[in-house]
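Here it is: the structure, laid out below.
Note that this complex is displayed minus one protein chain, with the remaining chains in position.
Now for chain A:
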Amino acid sequence: MITAISGLPGTGKTHWIREQIAKKSEPVTYFSPQTESFPIDRICLQSEFPDLSILSVGEEEKLFNLAQTNAVYIELPWYLNLAAIDPLLTQLNCYRVALISSTEHKSEWQNWADEMILTHPIEGNKIIEAFKNNQLQIHRGNLTGEVLDFNSLQTFWLELTQGAYGEVVRVKGIFDILDGQYIYGEFIENLTQKDFQPLKFPLCLNGRPTRFSGIEIVGTNLNKQAIADTLGDFCLSDAEVSYYQQQVKQSLSDL
């Protein structure tokens, strides 16, 4: 079966898919259009489910055949034009799931969804209002190749999520940090915040990482220049990257 999942930012689309995958005994395929250049959710799922197969844009025709043997999940980001992708979903005979964060806007999804699921009851009005008024901004910072100072990242994260650079409703990011770890962080307004989580990928200890890293911020009145400048303030130099990598290698060899 092919399941298409949609919902506003922070409603828990990836989390819901993760729960479904954990229950499946058959192989699972994941596809998320318009996220290829910024695959945060995909990398998180791959960290937890290394056998997950991923489809890329242009491989949509494979979906129908895969659905004979695999459970297929299509995650539709909130900024995707649902009308534009509707023909494909119809052609694939997808089961459509809408994740909603409050009961107040069920009507928005009634014509689209086969099933509506109320996830965490966050105060969604602010997001919904901003979304309706086209005020929600998205800022993406691609940090691939950069290694970050973790203490600085924590300071920046606190400032960002408490409103220093605009009103933020959702943040997610994947970062390479100075001890070689590959970590994931997320923020959803009005929800208890979690610590950064290490992803289950090898440490990067040989030069600059080539794997994806980046941050995606959703909110209003975002000061994108200040965000970019501050991030730039704690990217390590080549010499610093090399120094820390040597330190970690040394400590690992001492074990």
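Couple of notes before you dig in:
The criterion applied here is as follows: contacts are C-beta pairs under 8 Å (C-beta built on N, C-alpha and C of every residue); 3 or more make two chains touch, one makes a residue touch a chain; residues count from 1.
What we mean here is this: contacts and distances are computed from a predicted model.
Looking at the choices "Metallophosphoesterase family protein", "Sarcosine oxidase subunit beta", "Cobalamin biosynthesis protein CbiM" or "Multiple sugar transport system permease protein", the name in the UniProt record of the chain not drawn here is "Metallophosphoesterase family protein".
Considering the whole complex, the residue from A:Q137, A:S152 or A:T220 that touches the absent chain is A:S152.
Of the options A:Q34, A:Q135 or A:Q162, the residue whose C-beta touches the omitted chain is A:Q162. Only one residue in the set A:F49, A:F201 or A:F234 touches the chain that does not appear here, and it is A:F234. Taking the complete complex into account, residues 149, 151-152, 154-156, 159, 162, 164, 226, 230, 233-234, 236 of chain A touch the chain not shown.
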